[in-house]
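Left out: one protein chain. Kept in place: all the others.
Naming follows writing order (A and B), and every chain is counted from residue 1.
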Amino acid sequence: MTTTSLPRTARRATRRRRDWRGWGFVAPFMAVFVAMIIAPVFYALYLSFFRQQLIGGNIFAGFSNYLDVFQDAKFWESFGRVALFMVVQVPIMLALSMIAALALDSARLQGASFFRIAIFLPYAVPGVVAALIWGFIYGAQFGLAGSINSFLGAHFSILGAHFLQPFSVSWVLPSIGNIVTWEYMGYNMLIFFAALKVVSSELYEAAEIDGAGPLRTVFSIKIPALRGAIVIATVFSIIGSIQLFNEPNLLKTLAPDVISSYFTPNMYAYNLSFAGQQFNYAATVAIVMGVITAVTAYIVQARGSRQGDF
Amino acid sequence: MTTIDRASGQRVAPAHRAKAHRRGSRQRKSVVLTIVMVIFSIYSTVPLLWLIINATKSQSSLFSSFGLWFGNGFDLFGNIAQTFTYNNDIFLHWFANTLLYVVVGGGGATILATLGGYGLAKYRFPGRRAVFAIVLGAVAIPGTALAVPTFLLFSQIGLTNTPWAVILPSLISPFGLYLVWTFATDAVPTELLEAARLDGAGEFRIFFTIALPLLAPGIVTVLLFAIVATWNNYFLPLIMLSDPTWYPLTVGLSQWSAQATGVGAQPIFNLVITGSLLTIVPIVVAFLFLQRYWQSGLAAGSVKQ
Partner (left out) sequence: MKRITRSSTTRGVVTAMAVGALVAATLVGCSSAGSTSSGSSTGTAALAAALAKGGTITYWTWTPAAQAQVAAFEKAYPKVKVNLVNAGTNTTEYTKLQNTIKAGKGAPDVAQIEYGVLPQFALSKSLVDLQTFGFNSLKADYATGPWGDVNIAGGLWALPQDSGPMAMFYNKKVFDANHIAVPTTWDQYVAAAHQLHAANPNAYITSDAGDPGFATSMIWQAGGQPFKVNGSKISINLQDPGTLKYTAEWNKLVQGKLLSTIPGWSNDWFKALGNGSIATLLSGAWMPGVLEASVKDASGDWRVAPMPTYNGTPVNAENGGSSEAVIKQSSNQALAAGFVRWLDHDSNSVSIFTKAGGGFPSTTADLTSQAFLDTAPAYFGGQKINQVLAQGAKNVLSGFNLLPYEVYANSIFSDTVGKSYASSSDLNPGFQAWQQQLVTYGNQQGFTVTGK
């Protein structure tokens, strides 16, 4: 970067003016953000220090709501569940997405654009519709699982007629994990694909000159180039996993005894708010969840990024 | 096509280039990769097959036939007609509402994210690091528990049960912001901006004439994700809207689904399924339309000189 030699004061003035110019671009986003997100968050924070009862009105509760959350068995059970979900589902989904993106980028694929849209399609399906579809597939009476069960039962009697039970206590979390993977694989694949497209072709040429084979290229050039995209996809997938709500909530009517009202922390907060009208406690749960999520996301992001990225 | 060797500033011998080019076009198609992608595609599309097959069944046929095969009769067109006309054409209302929310909300979100991401990437202003930390931090707090405080706040301003209650919150796309930020850092060379500044161009002029074209593929990605997110927006509209005339398609379909429950139940699963199929079609169209910009732009925006 070359600069012409301006008098010292003028140069500083230019730099200072440029410093604040950034806000011109960021301000519209931040203005809406403060109104739509910060304001409710502050309101929720305020609510978390009070307690409103059906009888007796609003009373100041200090930190007692927070103490209650830390001792709340339901909260920690739900949190443990999404933590488990996260460490299993996120790596699997991101690995699959990365393989798909690398395959698309390899230029050794027949009909790449068909695959691209086919894998992306599930992301376009609204959650309400996905629940209908998977409700059928997982149905152990009339659904696909049921048909597979009858088939297996008829031909492989050792397995019994009730082999597949997607909504049983032990299988419900993997079943939900499968739906989430199905929904978001295409989304993450596109993120990686876009990042791969930005890699300069010079790097590939240099590698070829050095005699690197295709697999070596993948591991030495492509995957390192994806580093930023991997971090961002991981951070947002972690946030999404900890905040898991849509899929278990929509499936709750199909498995009411297995998916409890506090199955995930987000469902717990939702039911506290809407069924129990315990807005204050729900706000407290949300803030505790938010802090844990933010800390986790920050750690992942800090460890994953190179210096200078931020 | 020739490239310029960095060190010597001279053109590289065409032989290398031709060899690389030949490699790209005559690369042997990998069978293994194709099989893997076929498996992925089957995994992704078979559940949607259920949707297509069952959209051809009438309501009574749905209850009497197996889920993954056709029932008696082919009622797709009847279902489509019924979906559009049921209950005084409310589906069309929902469709129009969703279009409104997507154009204004999704479009607006893309604009805000592009402006913001560019600002974060290309300007070192005070509070820069804090901005993203705050955005990420606020996103970390789950929206379901913020729904009631948001409802109460909106209610005071009188925005509940209006389209603004849906549009305004959807203008924030933290992911879009991040995406444009990382993309702009790489794809828009600061030298170009400096050169333009020296020529006396204003910041916004620079943004529009120089940065925007370079950012095009990133913007298209953000736009696509914003379109899908606003199209499928369900939870907040459900809380904010009580009048079905303002519902987006997702909330409307779930209301139709709930008609199968309780006293006076009237299952219209056939309309829910057909409606769902119709809901997906515009997204597919948008994707097919936008991917062309992506394809050309992504490669063009990448070269570092």
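We take it that a residue touches a chain if its C-beta (ideal position, glycine included) is under 8 Å from a C-beta of that chain, and two chains touch if they have at least 3 such contacts.
Predicted, not measured: the structure shown is a model, and the values here were computed from it.
Among the residues B:Asn72, B:Thr85, B:Ser155 or B:Thr190, only B:Ser155 touches the chain that is left out of the figure. The omitted chain makes contact with just one of the residues A:Gly111, A:Pro174, A:Pro224 or A:Pro256: A:Pro256. Within the complete assembly, residues 53-56, 135-136, 139, 141-143, 169, 253-258, 260-262, 271, 274-278 of subunit A touch the chain that is not shown. What subunit B contributes to its contact with the hidden chain is residues 60, 62-64, 148, 151-152, 155-156, 158, 160-161, 238-239, 242-244, 255, 258-267, 269.
Simple rule for what comes next: only the chains that are shown with their structure count from here on.
Note on chain placement: the centre of subunit A and the centre of subunit B lie 15 Å apart, centres being C-alpha means. Across the complex, subunit A meets subunit B through its residues 1, 4, 18-26, 28-30, 32-33, 35-41, 43-44, 47, 96, 99-100, 103-104, 106-110, 113-130, 132-134, 136-137, 139, 142-144, 147, 182, 185-187, 190-191, 194, 197-202, 204-205, 208-209, 228-229, 232, 235-236, 239, 243, 245-246, 265-267, 269-270, 272-274, 279, 282-283, 285-287, 289-291, 293-294, 297-298, 301, 309-310.
Against subunit A, the residues of subunit B that register as touching in their complex are 3, 16, 20, 23-24, 27-30, 33-34, 36-38, 40-41, 43-45, 47-48, 50-51, 66-68, 111-113, 115-116, 118-120, 122-129, 131-150, 152-153, 168-169, 171-172, 175, 177-179, 182-183, 185-187, 190-191, 194, 198, 203-204, 207, 217-218, 221, 224-225, 228, 231-232, 234-235, 249-250, 253-254, 257, 272-273, 276, 279-280, 283-284, 287-288, 291, 294, 298-299, 301-304.
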